[in-house]
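Reading through the structure tokens given below for one structure.
Removed: one protein chain of the complex. Kept in place: all other protein chains.
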Amino acid sequence: MSIAAKANTLWEYANPRKFLATSERVLPVFWISSAICLVVGLVWGFFFTPDDYKQGSTVKIIYLHVPAALMAINCWLMMLATSLVWLVRRHHVSALAARAAAPVGIVMTLIALVTGAIWGQPMWGTWWAWDPRLTSFLILFLFYLGYVALWEAIEDSDTAADLTSVLCLVGSVFALLSRYAVNFWNQGLHQGASVMRAAAVTGSDTEEKVSNIYFYPLLLCMIGFVLLFIALVLYRTGTEIRARRIKALLARERVGG
Amino acid sequence: MMPDLGKYADAVLWSYAASLVLLVALVVFSILRGRKVRAEMEKIENRMTRNG
Partner (left out) sequence: MIALLLRDLKLAFRAGGGFGLGLAFFLILTVLVPFSVGPQSSLLSTIAPGILWLGALLACLLSLDRLLALDWEDGSLDLLATAPLPLEAVVSVKALAHWLTTGLPLVLATPFLGVLLNLPVPGFFWLVISLLIGTPAMSVIGTFGAALTVGLKRGGLLLSLLVLPLYVPTLIFGAEVARRGATGMETQTPLLMLGGITAATIALLPFASAAVLRINLR
């Protein structure tokens, strides 16, 4: 190993190394705080909130359904952002973070779909309806599957990062288009996005508001999901960086003898 | 201790169970894979520093 080669390797791993060191330091904070938020929020929601007068106890499903749906979308947005960073700045960590996030997004989408189906059964009388929002999430799920499958299919990791990034960009446009198409195609059963609307939170919108009794534990659960997502993505990105390093080391071993 | 969930008990409990199982599975799989990859990397790094 010549000095030039060593310097080159150091340069190549400078950023990932820093990332690993930093994430190692902050990860416990995220794990613990997300666990606290989730436990407190879910216990509060499950044991100490009253039943809704219309929906009965099924309203408790909201503490899982809404945060999971929120993260399913935000995860895609994060992948979109990191893909852009990779395409423009060529930071390896960025591409690997998008790869690490995708399975998390799949699980979040799955949770949103499953809890939605279980919730829909008593409320709407059916497990599945081709309601616009359900359909959009199903399409999002398919996009996630395609994205992960493309990552898995390509040997060379730089090529894979490039191709999946472009797919993520194009897919985002089409996902948005599908959202509008689906809205046009079938007006749905879902209520509006009542949680995030200011009127709903302040309580002036009496018809659809999520009242404060439900809102605070829900907020806690949402924070918990966000923290859990960050912890998972940081951890999994670290794993991807190490896996990449293994690949690089093995390749060097083979070449250098 | 257990709140009265009324006639929707099944729906609520199933959705909590399904979600928690999925979340725990995700975390466990992430950590297992992370451990494996980290151990492998350290093994290879040690081997390479030994061999020069």
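By written order: A and B. Residues from 1 in each chain.
Heads up, the rule we're going with is that contacts are C-beta pairs under 8 Å (C-beta built on N, C-alpha and C of every residue); 3 or more make two chains touch, one makes a residue touch a chain.
If you're wondering where the values come from, they're calculated on a predicted model, not measured in any experiment.
Enquirer: Wait, the hidden chain, what does it touch out of the ones we have here?
Expert: Hidden chain, whole complex, touched shown chains: A.
Enquirer: May I ask which residue of A:L142, A:I223 or A:A248 touches the chain that does not appear here?
Expert: A:L142
Enquirer: Of the residues A:A181, A:I213 or A:V226, which one touches the chain left out of the display?
Expert: The one listed residue touching the chain not shown is A:A181.
Enquirer: Which residue from A:L27, A:L163, A:L219 or A:L249 sits in contact with the chain not drawn here?
Expert: A:L163
Enquirer: Which residue numbers on chain A touch the omitted chain?
Expert: 139, 142-143, 145-146, 149-150, 153-154, 159, 162-163, 166-167, 169-171, 174-175, 177-178, 180-182, 184-185
The criterion applied here is as follows: only the chains that are shown with their structure count from here on.
Enquirer: Per the contact definition, I'd like the list of chain A residues that touch chain B in the complex.
Expert: So the residues of chain A touching chain B come out as 1, 42, 46-47, 51, 56-58, 60-61, 64-65, 68, 103-104, 107, 110-111, 114-115, 118-119, 121-122, 228, 232, 235-236, 238-239, 242-243, 245-246, 249-250, 253.
Enquirer: Please output the residues of chain B touching chain A within their complex, sorted ascending.
Expert: For this pair, the touching residues of chain B are 1, 3-9, 11-12, 14-16, 18-19, 22-23, 25-27, 30-31, 33-34, 37-38, 40-41, 44-45, 48, 52.
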